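Note that one protein chain of the assembly has been removed; the remaining protein chains are unaltered in position.
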Amino acid sequence: MKRIAILGASGYAGQELARLIAGHPEMQVDLLMSAREGQDPPPPKNSYEQAIQPLDLDALQYVDGVFLCTPHGATARFAAAALETGAKVVDLSADFRLRDPELYAETYELEHPAPALLDEAVYGLTEQKRGEISRARLVANPGCYPTAILLPLLPLQKAGLLQAAAPIIADCKSGLSGAGRSATATTHFGSVHENFRAYSPGSHRHSAEINQEFGNGDILFAPHLLPVFRGIYASIYVTPAKGTSAADMLACLEETYAGEAFIRLYGLGLPDLQGVQRSNFCDMAALQCGGQVLLISAIDNLVKGAAGQALQNMNLMLGIDESEGLL
Amino acid sequence: MKRIAILGASGYAGQELARLIAGHPEMQVDLLMSAREGQDPPPPKNSYEQAIQPLDLDALQYVDGVFLCTPHGATARFAAAALETGAKVVDLSADFRLRDPELYAETYELEHPAPALLDEAVYGLTEQKRGEISRARLVANPGCYPTAILLPLLPLQKAGLLQAAAPIIADCKSGLSGAGRSATATTHFGSVHENFRAYSPGSHRHSAEINQEFGNGDILFAPHLLPVFRGIYASIYVTPAKGTSAADMLACLEETYAGEAFIRLYGLGLPDLQGVQRSNFCDMAALQCGGQVLLISAIDNLVKGAAGQALQNMNLMLGIDESEGLL
Amino acid sequence: MKRIAILGASGYAGQELARLIAGHPEMQVDLLMSAREGQDPPPPKNSYEQAIQPLDLDALQYVDGVFLCTPHGATARFAAAALETGAKVVDLSADFRLRDPELYAETYELEHPAPALLDEAVYGLTEQKRGEISRARLVANPGCYPTAILLPLLPLQKAGLLQAAAPIIADCKSGLSGAGRSATATTHFGSVHENFRAYSPGSHRHSAEINQEFGNGDILFAPHLLPVFRGIYASIYVTPAKGTSAADMLACLEETYAGEAFIRLYGLGLPDLQGVQRSNFCDMAALQCGGQVLLISAIDNLVKGAAGQALQNMNLMLGIDESEGLL
Partner (left out) sequence: MKRIAILGASGYAGQELARLIAGHPEMQVDLLMSAREGQDPPPPKNSYEQAIQPLDLDALQYVDGVFLCTPHGATARFAAAALETGAKVVDLSADFRLRDPELYAETYELEHPAPALLDEAVYGLTEQKRGEISRARLVANPGCYPTAILLPLLPLQKAGLLQAAAPIIADCKSGLSGAGRSATATTHFGSVHENFRAYSPGSHRHSAEINQEFGNGDILFAPHLLPVFRGIYASIYVTPAKGTSAADMLACLEETYAGEAFIRLYGLGLPDLQGVQRSNFCDMAALQCGGQVLLISAIDNLVKGAAGQALQNMNLMLGIDESEGLL
């Protein structure tokens, strides 16, 4: 039984991890810690509930794996402390996603708090970096939007199926849980229910991460806020390389992801959010629309976009079957 | 007091018209008729409620204006009957939107039921066709999606601010009322609530109408279904003509629509659905996103996208101030 | 044209008043004031929008009517200042609802800030106190729940149709707007959406107001929070007096409220929230359930439960037709 600590356990991602690990046959949660302990109302009374303690880095020395669900900026020093104990670390914050500390400083308006660790941190897009993740001490868990966007795009780019200079439009829609548990004007029921809107189009922080991994500054990322709790739906418009069709793209994705437990391709029909909610699946489709191709990708932002992929990565790092606790 | 008949009064658009006209100082609803009269449960008990009668075309001879909210295919013959009485007709169905009867037949899989009237029908995008509408006997009220897409795009096209051959992506999201009152698997609460999905991307019937008016087959129209009741949010991605910026586009829209009662431009901030629900407004913004420009357009699909624009048009046709009953 | 000031204009009730008065032929809003001016994001861009100013009591001297939508405790001194200018005042806070300053102190944990005004304040349940309201300088607008509960119960009590000592159960459900615009854990979308719960059963502050007006401590008031924005639905279980049936109660309500513009009785079918949202109606029904009778009452908490009834009262106080601006 691997012993696990979750820091930042009072937020949505931390709670989701606790829920997932409660059903994991080879892991147990030893520590749930939160800096907000005592400030928040207790989470809903559920079977995996256990007391959340104040943050205490000394307690980490007895665990095998640490999930960091704390805010960016604060998280990097927890990572350093956890690594010193020999534990494997999956960081769900943005602190180790960008390899370049200057880009980090510009994007997050903050000097990077632990640049020495940047080199060894592995970007944890599981299906694309499985080998590196297995050998890593520190994994930077991808952002929710980048996960939804990169999983369909990277194989097509690698296979040369996208026209080189053409712009890529990623019109993305996320449920409110992506905005976290903080009570703000943005998260007020009256602002979200029976509403819909774009936010930060072209300037969202995930753009830096997306374009770093895609190796190309041309993805226009426009996030929108859905009146649902869970899920990201990405509608990605690409110009195919000459002679390439949606069917070619679908075939490429099917080949790339054959045997993957968590990738599902739709040959008929279209993905929807209900098909992926509370699961670690990423559902995809490719549709010919005149000269363009529409790629659709749907995930649960709290699972494949956060806690689920984090657990998938931790499984790999601790030598456990990758899908344990996730199916 | 102008006397008004509404055919197809049991549907959402018909009900919305009855609601609007109840507050109109120069119109009164004399006839509410529906082929489904007696089949449906009565509408919610509201002040503008009055008995819905079975369809009876003879009764139309005493009215000044007729709104047709009946299904396409069936509607054209009602239009012909209403015109014979000398009434002005606004048709909210799709029967007179496409000028080419062959395109109609292909799009709606139906021979056009009244091709003789196609020539005189005016496409009622009010802010673009005010003069023709004022003189028309028969107005084809635009579809909800085409209204949201064409209002921002047409002035930019006319001003030469869009790059000629570049694809235009219209990623649109609609509330469920766009699907009508019929009870189907699609409109079931369990299919819509806490869900989101694309439908008919690249093949929706409104594509024909959009591209007819835009005069260009290059608009990729991808509709999605939102778990809200009212509203359309269009995120339209365009490539600007050389040397053109989002600011230029905003300036063009401000100049074009200066003095318009129902067009609002956002220089700061972004439109959302709540800002337009239950109103006849179309809210717009233009944002620079790298080399592309994101145009946003938000309307209430039942008002500016249906009953509101229909009333705006009928006001013009009957010599009433265009915004009467709508502010 | 009567000149109107709204204090506390940034909250839901203040916004709703501004919306209603924008359509009122004999009133105009001269002043929108808020202590939070500059702290909040601006309200959605709508046609009735005008600049909200910081609170300034001196400005009140030129207005005919003042609506107070400020928090209880702070409001009483605004009322005093407004009355000195000769303006009519409708207070939407709880400051003048309870006639007994000791009960106020106990209920709101606060010494009453203006006890000298308590005697002349009229409890503004319009259909029950029309005469007094017409002559009043200061009206205490009823709470949303008390409005929904008292409108059906008071006539039945007066007519002796309720069994004297029997408990009355008022199981009430309110939309989230009743909790106001403040961002808290309670109003977070994630706490409300796809959820439902009771709160403060038997101990809610409105109990004092309900039982003061009902003249009887036996109403068990149990509020619950609905995942909707607007509306209160009260299911009230009463024991009829010997020989009395639901039909007798319905007849009594019909007789009492004959000619009322905003009371609708359901002889067939049942009220629902959609039937009253955005209107000043109170919809009622009475159903025999074995030996008990279930009274149902539905209102929009922001209209008949707040801004609408306040406007109805101000109309009376200023000599305007009671339903002006409300139909």
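Note that the chains are named A, B and C in the order they appear, and that numbering of residues resets to 1 at the start of each chain.
The working rule: contacts are C-beta pairs under 8 Å (C-beta built on N, C-alpha and C of every residue); 3 or more make two chains touch, one makes a residue touch a chain.
Remember, it's a predicted structure, so these values are computed and weren't measured experimentally.
Trainee: Write down which of C:98, C:273 or C:326 is the residue touching the left-out chain.
Mentor: Checking the options C:98, C:273 or C:326, the one contacting the hidden chain is C:273.
Trainee: Per the definition of touch given earlier, which of C:169, C:241 or C:318 contacts the omitted chain?
Mentor: C:169
Trainee: Which residue, B:3, B:77, B:193 or B:278, contacts the hidden chain when the whole complex is considered?
Mentor: Of the candidates B:3, B:77, B:193 or B:278, B:193 is in touch with the missing chain.
Trainee: Among C:194, C:255 or C:321, which one touches the chain that has been omitted from the display?
Mentor: Missing-chain contact among the listed residues: C:194.
Trainee: Extract the touching residues of chain C with respect to the undisplayed chain.
Mentor: Touching the chain left out of view, chain C contributes residues 167, 169, 171, 173, 191, 194-199, 201-202, 217-218, 220, 222, 224, 226-231, 233, 235, 237, 239, 270-274, 277, 287-292, 294, 296.
Trainee: For chain B, which residues touch the unseen chain?
Mentor: Missing-chain contacts on chain B: residues 12, 40-41, 176-177, 181, 183-185, 187-194, 227-229.
We adopt the following convention: only the chains that are shown with their structure count from here on.
Trainee: Centre-to-centre on C-alpha atoms, which chain is most distant from chain C?
Mentor: A
Trainee: Please decide if copies chain A and chain B contact each other with the same set of residue positions, more than half shared, or with different positions, and reply same or different.
Mentor: Result for this pair: same.
Trainee: Counting only Cα atoms for the centres, state how far chain B is from chain C in Å.
Mentor: The mean C-alpha positions of chain B and chain C differ by 37 Å.
Trainee: Suppose each chain is reduced to the average of its Cα coordinates; what separation in Å results between chain A and chain C?
Mentor: 46
Trainee: For chain C, give me the residues that contact two or more of the other chains.
Mentor: 193-194
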